[in-house]
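With one protein chain removed, the remaining protein chains of the complex are shown where they sit.
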Amino acid sequence: MKKNNLPENKNLDLIRALIKKHKKNDQVFAGIGFFVIASLAIALLILFLDLLLDGYPKITLEFFSNFPSRKPEMAGILSAWVGSALVLLVTFFVAVPMGVAAGIYLEEYAKKGWLADLIEINVANLAGVPSIIYGLLALGLFVYEFGLGQSILTAGLTLSLLMLPIVIVSTREAIRGIPVHIREAAFAVGATKWQVTLHHVLQYAMGGVLTGIIIGMARAIGETAPVITIGALTFIAFMPPSPVTEVAPFINFDWLDAGFTVLPIQMFNWISRPEHAFHINAAATGAVIIILTLLMNGMAIKLRYNIRKKIKW
Amino acid sequence: MSNTKPTISKALKKNIRRNFVERLIEWALMLSGLIAILITFGIVYILVSESIPFFEAVSIKEFLTSTIWTPNFEIKNYGILPLVAGTVTITGIALIVAIPLGTITAVYLSEFASHRLRETIKPILELLVGVPTVVFGYFALLLVTPLLQKIIPDLPSFNMLGPGIVMGIMIVPYIASVAEDSMRAVPMAMREGSYAMGATRFQTAVSVVMPAALSGIIAAYILAISRGIGETMIVAIAAGQQPNFTFNPVESAATITAYIVSVALGDLEHGGIGYQSIFAAGMVLFIMTLSLNILGQWTRNKFSERY
Partner (left out) sequence: MVKKQEIIKAVSKNFNFYYADGTHALKDINVSLYEKKITALIGPSGCGKSTFLRSFNRMHDLYPGNKYQGEIILNPDNTNILDKKVDPIEVRMRISMVFQKPNPFPKSIYENVAYGLRVRGENNKRMLDDKVEEALKGASLWNEVKDRLPDLAFNLSGGQQQRLCIARALATDPEIMLFDEPTSALDPIATVNIEELMSELKKKLTILIVTHNMQQAARISDYTAYMYLGKMIEFDETDIIFTNPSKKETEDYITGKFG
C-alpha cells in the first residue's frame, strides 16, 4: 500500500516513533565511543602515573651519575644515558643528511620512471619492517662483515636505518607543500637548481623536515630490540672514552668503537631481574625515557601545528 | 678596437664549473636516494646468506613441521612452529582488543566528535604511538599480569594474555589514526546525501561512510597485524622466552622476535648453528610482515577514490 503524500496522524506518529528509536541508537553509540576513548585515556594515564610514582623516588642526581651495580640502591643510569646520547649523535649525523638528501632527490630531481618508483616502494616497505630485522641486518653486516664490532658506531648506524624512512617521508611532504611559484620566482632570476633548492625550497620546508627529524630521534631513543641484537651490553660499569680530550687534537673518535648500553636496554635489564628493588630502578628509567620521548614528540606536534597556522602562501 | 678582455669567456668558464657542481650534487643526491634500495637489498642478502648454511644442516620439513624448537640445548630440535604459534596467539589477542576499540574510536572521532574534541584527541593519539614498547612491556609484566592474576588465580607470571592485551592497547591509537584518516577522506557530499534521506549519524557512519572508507580501514587492520607480529619488547619481557607450542593464552611462550632477543642476550659464537637460527627465524618474520605490508598497500590502493 502506498503511503500518501499528505501525512495522516497515524503515519506521522509511526515515523516519529521510528526516529526516536534511531536517535536512541545514535546516542548509545556516541556514549560507547566516548566511553571507549575516555577509558583508554584513563587506563594509560593510570599506567604512566604508576610508573612515575614508582620510579620518582629514585630520580635523583645520584641516579644519573651512578653506574649500574649489583646492589639496586646504588645503581644508576650513567652509562645508559651517556650511551644513548653518543649513539643518538651518530644516528643524527648519519640519518639526517642522507634522509634529507634522499627526500630532496625524490621530490626535486628524480624523473618519473622506474627508478623513482622503485625507491618509493622501498621506502614505503622499509617503514613497515620490524625493528628487530634491522638488528639482524646490522648484526650480520655491520658487526661481522664490515667488522665494526659491537660498538656505538654500529648502534648509531642501525638506528639511523630505522630513522631514515621517517626523515625521507617528512622531507618529501614538506617540500611537496611548497607551491611552484616560489621556485619559479627563484629560477626567473637565474638561480641554478641547487641554489633554488638550498636557498628557497629548503628554507620553507625546514619546519616540516625538522618535525620529521624530531619524531625520528624520539623513536630512536626508545628502540630496544635492534640494539640488543647487535650486542649492546646490558651491564656495563664503565664509560666509553670521552670524545673530547685534553691533548691535541682535542677530538677523539675512539668512543665510536667502545662497548656501551642505552637507556631502554638498561630498563629491560632491570625488569628482567626478580628483585623488586630493581623494578623500581626500571620504573625510574622508564619515567626518564617517557618524559624524553613525550617532550620530543610534543615538540614536533607543536611545531607542525605552528607551521600549519603560520604559513600562508 | 677595445683592449678589455671580452667578459664572455669568464662567464662561460664559471658556467662550466657551475654545471659540473650541479651535476655532482645531483649524483650525490641520487646516491642518497638509492640508499633505500640498498637497505632492502642488504636485509634480503643477510637473511638469505646466513640462512643458507642453516638450511643445509636442518631439513625444511623439520623446520616447518616440528613443534619443538631447541637450537641451543643439548638435544637440538629445529621446528619453527612454537615460535609462530606464540607470535600468532599474542597478536591474535592483541587484535581482539585493538580492532573493535580502534574502530569505535575512529568512527566516533570522524563522525560524532566535535571539531575541538577531535583536534584535542588526535595529537594525543600521535603521542601514544611514540611511547617506547619497552615501557609497555613493563606495564604488561608488573601491572597487567598481577591484575589478571586476581581474576585468573593460576595465571603464571609469564603468560600470553597480559602482553596480548597490552599490545592491543598499544595498537589502538595506530588503527584509530589510520582508519579515521580514511573516513575523513570520504567527501561531505556523500554524508549529506545520507542525512538528506533522514538518517542519523550512526546510520550514516555504518551504512555510508564505513563502506566508502573500507579499503583504508582494512588496510589499517592489516598493517596493525604486521605491527603486532613484528613487536619485540612487550613479548620478550612479559611472555617469557621459552618456546612452547601452544595457542593457550594462559601459558607462557616465545615469539619469533623474543627468541631472537634471547639469543642475542646470550653469548653466541659467530657462525654456529645457534647464531644462524636467528637469521632463519628472522627470515620467516620478514616474509610474514612483508607479505602483510604489501597486502595492506594493495588493499589501500585497490578501492581508493571511487568518488
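Going in written order, the chains are labelled A and B, and every chain counts its residues from 1.
Going forward, contacts are C-beta pairs under 8 Å (C-beta built on N, C-alpha and C of every residue); 3 or more make two chains touch, one makes a residue touch a chain.
This one's a predicted model, so the numbers in the text were calculated from it and none came from an experiment.
Engineer: Who touches the missing chain here, A:K23, A:R70 or A:H276?
Structural biologist: Spelled out, the listed residue whose C-beta touches the missing chain is A:K23.
Engineer: Of the residues listed, B:V208, B:L223, B:A264 or B:A281, which one is in contact with the missing chain?
Structural biologist: Hidden-chain contact among the options goes to B:V208.
Engineer: Please give every residue of subunit B in contact with the chain that is not shown.
Structural biologist: Where subunit B meets the chain not shown: residues 114, 187, 189-200, 203, 207-208, 211-212, 214, 306-307.
Engineer: Where does subunit A touch the missing chain, residue by residue?
Structural biologist: Answer for subunit A: residues 2-7, 12, 15-16, 18-19, 22-23 touch the chain left out.
Going forward, only the chains that are shown with their structure count from here on.
Engineer: For subunit A and subunit B, let me know how many angstrom lie between their CA-based centres, rounded off.
Structural biologist: 14
Engineer: Quick check on the complex: what are the subunit A residues that touch subunit B?
Structural biologist: Listed in rising order, the residues are 19, 22-23, 25-26, 29-30, 32-34, 36-37, 40-41, 43-44, 47, 50-51, 97-99, 101-102, 104-106, 109-110, 118-119, 122-126, 128-137, 139-141, 144, 161, 164-165, 168, 192-194, 215, 218-219, 221-225, 228-231, 234, 264, 267-268, 271-272, 279, 282-283, 286, 289-290, 293-294, 296-298, 301, 305.
Engineer: Per the contact definition, I'd like the list of subunit B residues that touch subunit A in the complex.
Structural biologist: Against subunit A, the touching part of subunit B is residues 18, 21-22, 25-26, 28-30, 32-37, 39-40, 42-43, 45-47, 49-50, 101, 104-105, 107-109, 112-113, 121, 123-124, 126-128, 130-135, 137-139, 141-143, 169, 172, 198-203, 223, 226-227, 229-233, 236-237, 257, 260-261, 264-265, 270, 278-279, 282, 285-286, 289-290, 293-294, 296-297.
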